[in-house]
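Only a single protein chain was left out; the remaining protein chains are all shown in position.
On to subunit A.
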Amino acid sequence: MPEALSLLCRVPAHPESRCWALAWSPGGALLASCGGDRAVRVWGRAGSSWTCRAVLGDGHQRTVRRVAWSPCGSYLASASFDGTTCVWKRQEDGFECVATLEGHENEVKSVAWAPSGSLLATCSRDKSVWVWEVDEEEEYECVSVLNAHTQDVKHVVWHPSQELLASASYDDTVRLYREEEDDWVCCATLEGHDSTVWAVAFDKEGERLASVSDDRTLRVWRRYHPGNQEGVACSGTDPTWKCVCTLSGYHSRTIYDVSWCHLTGALATACGDDAIRVFEESPTSEEAQPTFSLTAHVPRAHSQDVNGVAWNPKEPGLLASCSDDGDIAFWKYQRPEGC
């Protein structure tokens, strides 16, 4: 598969440090990155290259592990090993920290905004997932502390259109949460991985979820609603999630991140073997048993572990990746013929 994924540009984003995560702004024009140098950087296009537009360097005392944009694009949240989550508001001349969320007992591993923009989720090595609500006066309040996982929680992500939250953990499971009468409850537990689940991603409709793990597999789960045609049993009114596809044998090390493009349906993975891979659903794929094939593989995408991959939400085929080597790389993906 030559040139299916070609390098556009490489940027030394967090020099002498690791670049841990990336997030595209909802409009697709800006990319936020964060790293071991305790800073968040925001990048914008400059011709064929990317330049740093802002450095948010004084918010955290330790590594910043994840960043997330609010759906309106005016706020950026940063989760740090120092136990706090900062919320930055976009101003004319930069970003200003408008809130610092405390409460987790140790390293915060991930942060994510709900599609409504009024809820935020964080997760930590303290095994808990917190849900925060923000009001019109930009005041944040913790509305739930969920202790469903039995180990370090690595990643939280919201459903693209519903107030449904997913979390991935060192306890080998993915859990889903929803609100029930003023409180949040765990409504599903996805078991199947043999080791730590590092990341999850929903597809565009939100009926499928992809998870990647230390067990070197990518799993695709499908949601079955009560009363479904396929006869999958559901308990009560909650849908059941079933694993419908397991991709194994492609990755030679832990898979750290997954991104599911909502424009093209392509799945990109970030792996500890320094490679980036792209998978697409085969034309003969069936809904109940989908099949995916490897359409791109760049073995030395970075010189160290690839920590994150993110598809641009507006420009099909534009992919960004970040690594322990401190760099951000931008790629152009073109679906090969006959796939």
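Observations
Here is the rule we use: contacts are C-beta pairs under 8 Å (C-beta built on N, C-alpha and C of every residue); 3 or more make two chains touch, one makes a residue touch a chain; residues count from 1.
Quick note on the criterion: contacts and distances are computed from a predicted model.
Of the candidates "Translation initiation factor eIF2B subunit delta", "Myotubularin-related protein 9", "Protein LTO1 homolog isoform X3" or "Acyl carrier protein", the chain left out of this view carries the UniProt protein name "Protein LTO1 homolog isoform X3". Interface note: of A:Val42, A:Val64, A:Ala79 or A:Leu101, the residue touching the hidden chain in the full complex is A:Leu101.
One of A:Ala46, A:Val145 or A:Ala288 touches the chain omitted from the figure, and that residue is A:Val145. The set of subunit A residues touching the chain not shown comprises 96-103, 128, 130, 132, 138-148, 182-183.
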